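Supplied in structure tokens, the structure appears directly below.
Here the complex is missing one protein chain, while the rest keep their positions.
Chain IDs A, B and C follow the sequence of writing; residue 1 opens each chain.
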Amino acid sequence: MWKWLHPYAEPQRAYRLAGKFVPWLSVIAILMLLTGTIWGMVFSPTDYQQGDSYRIIFVHVPAASMSMMAYVSMAIAAFIGLVWQLKMADWMAASIAPVGAVITFIALVTGSTWGKPMWGTWWVWDARLTSELVLLFLYLGVISLYASFEDKVLAARAAGILSIVGVINIPIIKYSVDWWNSLHQSSIKMTGKTAMPPDMLIPLVINILGFGVMIAALSLIRFRSEVLARNGMRPWVRELALAQGAK
Amino acid sequence: MTKPDSETLLSAKNLTCIREERILFDELSFDICSGDIVQIEGPNGAGKTSLLRILAGLSRPYAGDVCYLNDSISRNRDEFNEDLLYLGHLAGVKSELTAEENLYFNLRVSGYNEFDQRDILSKVNLTGFEDALAGHLSAGQHRRTALARLWHTNSRIWILDEPFTAIDKRGVAELEALFIQHADNGGCVIVTTHQDMGIISNERLRKIRLEYRFV
Amino acid sequence: MKRGISFTQAFFTLLMRDLKIAVRHRGDIFNPLLFFIIVVTLFPLGIGSEAKILSRIAPGVIWVAALLASMLSLERLFKADYNDGSLEQMLLSPQPLQLLVLAKVLAHWLLTGLPLIIIAPLLAVLLHMEDNAYPALIATLLLGTPVLSLLGAIGVALTVGLRKGGVLLSLLILPLYIPVLIFATGAIEFAASNQPYDGQLAIIAALLVGSLVLAPFAIGASLRVSTN
């Protein structure tokens, strides 16, 4: 009996479970981002070298570090989906991709606007920015591959394979870009690694974590919609849809 | 009409297939035993080809499993592939190669290493066309180049999607005779066809019907 | 009715089949090569004929053109097999799919990668490349183009079932080509300035070994998705 119900019950359970997490994660993310950003923008001391332009760090660094994390979690979800043939995991991976792409885009734009006052130019082939650009391409590849398949069960599997291939390549790409950058060393370097005063570091860490929680919340919301869209022919989704229409 | 000592070769367990958000079939289960000749029936779009591809292991069902000798085909794929002969809509015949070369490569890829291509081709009435490029053959000859493999195989499970397309009456009769001989020797045949089969009697033929579903 | 064909026999069967088909379909071999030559000759026309600048950009130009030519030719790797049903038969073969896939990629590389390597020194002459960089050019192409074929085949396998795969393919695989491009051009530049470049070659060789081991699995899995 359970086996008979199994394929039906699973998406529904995943949908409900995700629904339980979403409000908590959203509230935590909003609180953290508010705290970290206000602290960083208003209360953190001005940097003696870069002046107030360094305040871009409170959005740039969280976006940059979490963009990589999001890719890795997407690949992990895809791997689970591939090995244990779990469609839920495939859809989770597909839901993370657009979120990660936007975060990567933010990291790129803020990095380049930070570069203008620091380096005097909007774009520098700095190793970190270049890696971030490649990461954006990898995300866009996953997203457009997913969009290109009409059958979304297949789409999720194909995108999953691509993200696993991508995650194996990320360290290699990063290493090669670093090597390339040191080969063609330009005179401009990002600020050296000096110890950060706690008044800068704490809000930065809060914002990094806040970005992580926000990505999780957004991915789960997307995942829920994805489950509904893929199970449109199932009675429980039909009921939800008709109830929504009646409202 | 299965013999009492027949063995279950292939079984479908609660197969569900969803294509473009439409359920083609849901919770479909059946066993196919040695000696069976099974015809999958149903209107266009009912999912006959999808079912055959799932049975052959080319497609993964949305839910459910296909078992070969009571073990999932995803687990013993190599043994299953050795015991399977699948011919789809697409014949797997290269138009740049001659009929003989096509047969040679197809059989080699299936693992056979000793055979006489000309002899096999003569069984599908392609004597004299061995050296013709498949691209220059007629539709029927093209199809027969693919079907020639049926005359040189020890796979027990045959899954054939519309094997009679472009085949003349005499060819169909020969194929049907081959099916009966294969089933009597402990094999099984699963086909879809829109043509009526003349030689295989209705008692001998097992039918699985798929309906077109709107939801 | 004997069965039992060794892995090597299966490998060479498929290799021979693909070579035979390509020989009867010669355009497929020459088109990527012509593309490669034309792209490289466009650069002096666009940048100017000053020997100094050309010799400076020669490694990059040749490698980028090789990258694009490889990608362009790869697009057809599984297409014909997909369209005539041979791919299904390959997937249902009792032979390991990774082995068959590897045979196909090797055939493809022999037909498109190898001619490219032979013609590359001639193009390097046109671009006034430094004399001592030629061995590095050949070595990096020899080690690097198989990596391109293997990585590219993953993207091709993922998109073979799609109607409009071309542009998508470039988005999928060009980012993966970056390490090969960087280390190959780096090696040639080192060679041009008389520095040792065996470190870069070793890295490209490692990439080749890695992709030889891993790519067939990814290609196989992708083909199973595409033929679904």
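Rule of thumb we're sticking to: a residue touches a chain if its C-beta (ideal position, glycine included) is under 8 Å from a C-beta of that chain, and two chains touch if they have at least 3 such contacts.
In the analysis below, contacts and distances are computed from a predicted model.
Leaving aside the chains you can see, what is the UniProt protein name of the one that's missing? Options: "Heme exporter protein D", "Carbon-monoxide dehydrogenase large subunit", "NADH-quinone oxidoreductase subunit M" or "4Fe-4S dicluster domain-containing protein".
"Heme exporter protein D"
Of A:105, A:123 or A:175, which one is in contact with the hidden chain?
A:105
Which candidate, A:14, A:32, A:59 or A:127, sits in contact with the chain we can't see?
Candidates A:14, A:32, A:59 or A:127; residue touching the omitted chain: A:59.
Could you pull out which residues of subunit A are in touch with the chain that's been left out?
Listed in rising order, the touching residues are 41-46, 51-53, 55-56, 59-60, 63, 98-99, 102, 105-106, 109-110, 113-114, 116-117, 199, 218, 221-222, 224-225, 228-229, 232, 237-238, 240-242, 244-245.
Here, only the chains that are shown with their structure count from here on.
Counting C-beta pairs in contact, which comes out ahead: A-C or A-B?
A-C
Taking the mean of all protein CA atoms as the centre, name the chain whose own CA mean is closest to it.
Taking the mean of C-alpha atoms per chain, the most central one is C.
Among the chains, which is located farthest from subunit C on the basis of C-alpha centroids?
Relative to subunit C, the chain whose C-alpha centre sits farthest away is B.
If you average the CA atoms of subunit B and of subunit C, how many Å lie between those two points?
Their C-alpha centroids are separated by 36 Å.
Could you tell me the distance, in whole angstrom, between the mean C-alpha positions of subunit A and subunit B?
Roughly 46 Å, centre to centre.
From the mean C-alpha coordinate of subunit A to that of subunit C, what's the distance rounded to whole Å?
Once rounded, the distance between the two centres reads 32 Å.
Could you pull out the residues of subunit C that touch at least 2 other chains?
Each of 228 in subunit C touches at least two other chains.
Could you say which residues in subunit B touch two or more other chains, in rising order?
Residue numbers touching two or more other chains: 60.
If we count contacts the way the header does, which residues on subunit C are in touch with subunit A in the complex?
154-155, 158-159, 161-162, 164-165, 168, 171-172, 174-176, 178-179, 182-183, 186, 189, 207, 214, 218, 221-222, 225-226, 228
Please give the residue numbers of subunit A that touch subunit C in the complex, ascending.
Subunit A residues touching subunit C: 82, 134, 137-138, 140-141, 144-145, 148-149, 151, 154, 157-158, 161-162, 164-166, 168-169, 172-173, 175-177, 179-180, 183.
Using the touch definition from the top, list the residues of subunit A that touch subunit B in their complex.
Counting only subunit A, the residues touching subunit B are 3-4, 6-7, 85, 150-151, 153, 230, 232-233.
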